[in-house]
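Okay, here's the structure, questions in a sec.
Just one protein chain is left out here, and the rest sit where they should.
Moving on to subunit A:
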Amino acid sequence: MKDLKPILSTLWRAKSAPLLLILQIAVTFTILVNAVYLIIQKEAMLVEPSGLDEDVVFTLETNVQSNQAEEMIALVKQDLRDIRNLSSVENVTVMNAFPLSNWGSYVPTGLGPTEEDMNIYTGYYTGDEHAIAAMGLELIAGEGPSEGEILDSIDYSADPTHALVSKGFAELYYPDDWRAILGTTVYLDYKPVLVKGIVKELKSVWPDWYSHDNTVLAPLRSIGNDIKILVRAMPGQREQAKLDVAQLLLKTPGRQLDRLLDYQQIRQEKFKSERAAIKTLYWVIAGLVLLTLLGIFGQARFTIVKRRKQIGTRRALGASRADILRYCMTENAIVTFIGITLGVLCALLANVQLVNYFDMAPVPVMYLLLVGGVILIVGQLAVCQPAWMAARVSPALATRSV
């Protein structure tokens, strides 16, 4: 560290170039931290579990060929029975919407019936007695609905009297002991509902929604002109089951099938914008790292050209090549470090703005350290070649005039 003092005094004497580099590194650091953080948040969203056994589950929509309530119910029940009897199918349920599918319902919920109590919106699912098993949900408290408790809901006409809730929902109202919600009455859309069970994880249909973790599952068979069916295939037989179900349903004349999708497809469709944004952010990061490399490389190289004579003199006075190399690397490390320190301040300030204006979460300190480390390494890489060039300056140069 004996180089430290001369480096600092050199930097102090010719301030402007290193100062600009420091500023550039600070700005780069600010952008990098926020870009990396955005990417990580978005990528976490892409792979966030829906609570379903996505590998074996697929969904479809089909029409109900009647307008009479009684007949509609009978037809739907028959369809479900037929699908369940297929050898490639393990289970099936009829729902109002599917997690991540981007189309669904929500209801205001609360512990009381007044408008002041209804303080949060919650994702609303309906499903029959097979819903938990078909989706592969984990029931962690209470019990699921039995066959006799399922109401038929034509165009959402029926209201549930009891329901299952997600653990996220239970924690919302009973943060200290989520099990306490079991057996209590909550209000869904201003109507009382008894909580009979808690499932570990069931996400809403909108991953970017503030209330994504909070859902209720009402014991209703949702029936309309269209029904939405969720099928659980036998392990490893999803593709076969898709074919079998389509073939079975299309036997009925006038049958319409739509959106026969498995969860890879649903995720693909739901997250296409996010994927595009992530890709763009990667480009930004690549550009920034390249820019930092170029900037440091350019500066270091031309400072060395400028200092050739000085370096030659030092060499003539007995400094080894390693000394010169170390000097250049240390100088770069110091400048980069000051830049990063300034960058930490800027990044925190910028992040406060982002948090205020765009509802982003604040950046954890870990990211600051990580990105700082990366910039430090990039800086050292960029300075390698110029430093090597400097080390090779011949001592004889000092004796000659430039």
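One rule holds in what follows: a residue touches a chain if its C-beta (ideal position, glycine included) is under 8 Å from a C-beta of that chain, and two chains touch if they have at least 3 such contacts; residues count from 1.
In the analysis below, contacts and distances are computed from a predicted model.
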Missing subunit (named according to UniProt) among the choices "Phenylacetaldehyde:ferredoxin oxidoreductase", "FtsW/RodA/SpoVE family cell cycle protein", "Cytochrome aa3 subunit 2" or "ABC transporter permease": "ABC transporter permease"
Candidates A:Met234, A:Val284, A:Ala319 or A:Leu397 - the one touching the absent chain: A:Val284
Among A:Thr93, A:Ser166, A:Gln299 or A:Thr336, residue touching the chain not depicted: A:Gln299
Residues from subunit A at the interface with the omitted partner, ascending: 16-17, 20-21, 23-24, 27-28, 30-31, 34-35, 38, 61, 67, 69, 72, 96, 102-103, 108, 115, 118, 154-157, 190, 224-228, 250, 253-254, 256-258, 272-273, 276-277, 279-280, 283-284, 287-288, 290-291, 294-295, 297-299, 301-303, 305-306, 350, 354, 357-359
